[in-house]
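Before I ask anything, let me first share the structure, which is written out below as structure tokens.
Here the complex is missing one protein chain, while the rest keep their positions.
We just call them A, B and C in the order they show up, numbering each chain from 1.
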Amino acid sequence: MKQLKHTCARIAQHSLFTSIIIGLIIVNAILVGLETYPAILEKYATWMYRIDRFLLWTFTIEIVIRLIGSKSIGAFFREPWNVFDFIIVASGHLLVGSYYVTVLRILRVLRVLRAVSIIPSLRKMVNALLLTIPSMGTIMLLLGIFFYIYAVIGTMLYQDIAPEYFGTLHSSLLTLFQVITLESWASGVMRPILVADPSSWWYFVTFIVIGAFVIINLFVGVVVNNVEEASREETPSPTDIKLDEVQQELKELKKMLEDRS
Amino acid sequence: MKQLKHTCARIAQHSLFTSIIIGLIIVNAILVGLETYPAILEKYATWMYRIDRFLLWTFTIEIVIRLIGSKSIGAFFREPWNVFDFIIVASGHLLVGSYYVTVLRILRVLRVLRAVSIIPSLRKMVNALLLTIPSMGTIMLLLGIFFYIYAVIGTMLYQDIAPEYFGTLHSSLLTLFQVITLESWASGVMRPILVADPSSWWYFVTFIVIGAFVIINLFVGVVVNNVEEASREETPSPTDIKLDEVQQELKELKKMLEDRS
Amino acid sequence: MKQLKHTCARIAQHSLFTSIIIGLIIVNAILVGLETYPAILEKYATWMYRIDRFLLWTFTIEIVIRLIGSKSIGAFFREPWNVFDFIIVASGHLLVGSYYVTVLRILRVLRVLRAVSIIPSLRKMVNALLLTIPSMGTIMLLLGIFFYIYAVIGTMLYQDIAPEYFGTLHSSLLTLFQVITLESWASGVMRPILVADPSSWWYFVTFIVIGAFVIINLFVGVVVNNVEEASREETPSPTDIKLDEVQQELKELKKMLEDRS
Partner (left out) sequence: MKQLKHTCARIAQHSLFTSIIIGLIIVNAILVGLETYPAILEKYATWMYRIDRFLLWTFTIEIVIRLIGSKSIGAFFREPWNVFDFIIVASGHLLVGSYYVTVLRILRVLRVLRAVSIIPSLRKMVNALLLTIPSMGTIMLLLGIFFYIYAVIGTMLYQDIAPEYFGTLHSSLLTLFQVITLESWASGVMRPILVADPSSWWYFVTFIVIGAFVIINLFVGVVVNNVEEASREETPSPTDIKLDEVQQELKELKKMLEDRS
């Protein structure tokens, strides 16, 4: 048993093992890409099904090897990426009966995301990105309140004038998302409303000015902060190295003085 | 009297008190959201009116408790957020007769903003945002002059060619705001004018280039400045900590030398 | 003569003098704004002409006072803002015969820009902005070459397919400016061309990717650089202040050692 564990751990850490998995993920990616062409899908449906089955079982074996090779089952599932890999592969087995269903096909597309969990540099980058999310909690809450208030006001005021944009609270939120991306906010959304309600410009102008101001100010703030932190942690600045030397020299001076007294 | 003051202060600072108010604000938010659906509003109009009345009186009691619990009435109203809370709630009482009027309903939506004054992290963030406004005074003045000059020139030149965009000074300013957000500036605004006046491109191109240049340069400047300031104030850098140690060691050395002489 | 010079210098530096000029510039701004309304212009044409004449002569007197009050005529005209003021006012006199001509009216709008030369904070900000222009010389040259090459290729390839966008080199440059602002680049410009030439997507995608990359990389670079420089110049950092103290203490230590030996 211990022998098996050891062998699995060695296999899982071997670069060839990783390379093969990356290769199979690429094959999987090409496969889901080809399946979007109805002509190809129709002609080679059986073959594609077989390759997909093969890939699924290979990924299953891979995860079993990595699971056995890990210190313990608990340690394996404490790493979120392993949980992600496990869910992606396990769902493929559970939903196997309904092969041609769209949900299943989307799950198979998501297997391409396993490249992130396998390639260390991608994994590191995505981890860094996910770490910035908590620091954006307050800004997201603030943006949420801001969007909600404007959506309620928009629905109240323009429900009857522009039902396709402000008909319900839900469509107002979507419209405001469109407005904050500045896409057709004037030509598509505001100008038709302006004809019926000439004072409606304040609604859009204040929304864009406040929204852009809040988003830029906070988003940029968070990003710059993260970048600064990252660059600070990586390498000590030349200033700090010099200061270390100064401290060392001061210690020596002190010792010299102490020795003499 | 002093006893009451003390009790109120303790209630106001209790976390349960804050939690209840946050909960009621959420109820208020859901209520104004539901009211945007005409079917629901019609059916439950009486109930909604009652809940709204209840919420308004609860918020009134809350403010009275916090007012009594504060050091003095002056100290309470010196905090702008308290003034904001007071106005939002008081206006609900003053305008109570005209319950179904739109202005009143918008005021009730704004009660959701009270979440900002209640939740400390939101309050801190909004305060930080508001603090950046004064530093943008000069840029706003410059942008104002820039917009005004272009609006006057635009109205003079294109008043007859494109009355829907440059008909009056007011609509020119709105159009220029649309142009600076780059929304349909070419396809919607410039190209139709270009047909009548082939040299009009300089008006739009210079406006966008200068406008983008000024806005990016100054806006980013202000934002980066604020971010830097914020990060500087929060924690002393490792460099500064080391320098403090160096200064400490130098003092010790000096003392050693002084003791010996 | 010297007495006059001295008096003029004192007047020119008086805050009331500046305030009056700012007030007159605001009157001038309101005047050109009102003139854009044909109804008002028609009714009060004579009055507006008179006020305009009065403003022009007041500005003339103002510049003469400042000219006499300056150290020498050469020193006065060495300051670019004075040259700007002089041209704006002098052109008003030279072109006086053709009062209703558009060019003249635009010149009168530009008098509002005198606010920048009069208000110190605006002047300082615009000076800072103009100083960043030389540092962008190389990037502008690079962008120019980049735009020119794409405009020539675009004209060559799509001259016949989309004459309204790529008919001549000049219109291609304008279209590329539209594309780099991302305005209707796909829906308006690319998709119609894509129908006739299915491989034309590479032209637009590469242009946007390279253009955005170059502009962001260099523009942000210049801006950040300027911001950093500005914040560096303003105040010595706390680190530098501490280092100065360390150097001072080291000098004292050295002196103590020297005194003893």
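Keep this in mind: a contact is a pair of C-beta atoms (placed from the backbone, for glycine too) under 8 Å apart; a residue touches a chain by one contact, two chains touch by 3 or more.
Keep in mind the model is a prediction, meaning the values are calculated, not measured.
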Considering the complete complex, which visible chains touch the unshown chain? A, C
Touching residues on chain A - with respect to the absent chain: 29, 32-33, 36-38, 102, 105-106, 109-110, 112-113, 115-116, 119, 121-122, 125-126, 129, 132, 174, 177-178, 181-184, 188, 219-220, 223-224, 226-227, 230-231, 238-239, 242-243, 245-246, 249-250, 252-253, 256-257, 260
Positions on chain C contacted by the hidden chain, ascending: 138-139, 141-142, 145, 148-149, 152-153, 155-157, 159, 168-169, 172, 182-187, 201, 205, 208, 213-214, 216-218, 220-221, 224-225, 228, 237, 239-240, 243-244, 246-247, 250-251, 253-254, 257-258, 261
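Criterion: only the chains that are shown with their structure count from here on.
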Chain touch graph shape: choose line, ring, star, complete or other and state it. line
Using CA atoms for the superposition, what rotation angle relates chain B to chain C, in steps of 5 degrees? 90
Chain centres from averaged Cα atoms put chain A and chain C apart, in whole Å, by 41
Distance between the centres, which are taken as Cα means, of chain B and chain A, whole angstrom: 29
Shared-contact residues (touching 2 or more other chains) in chain A: 239
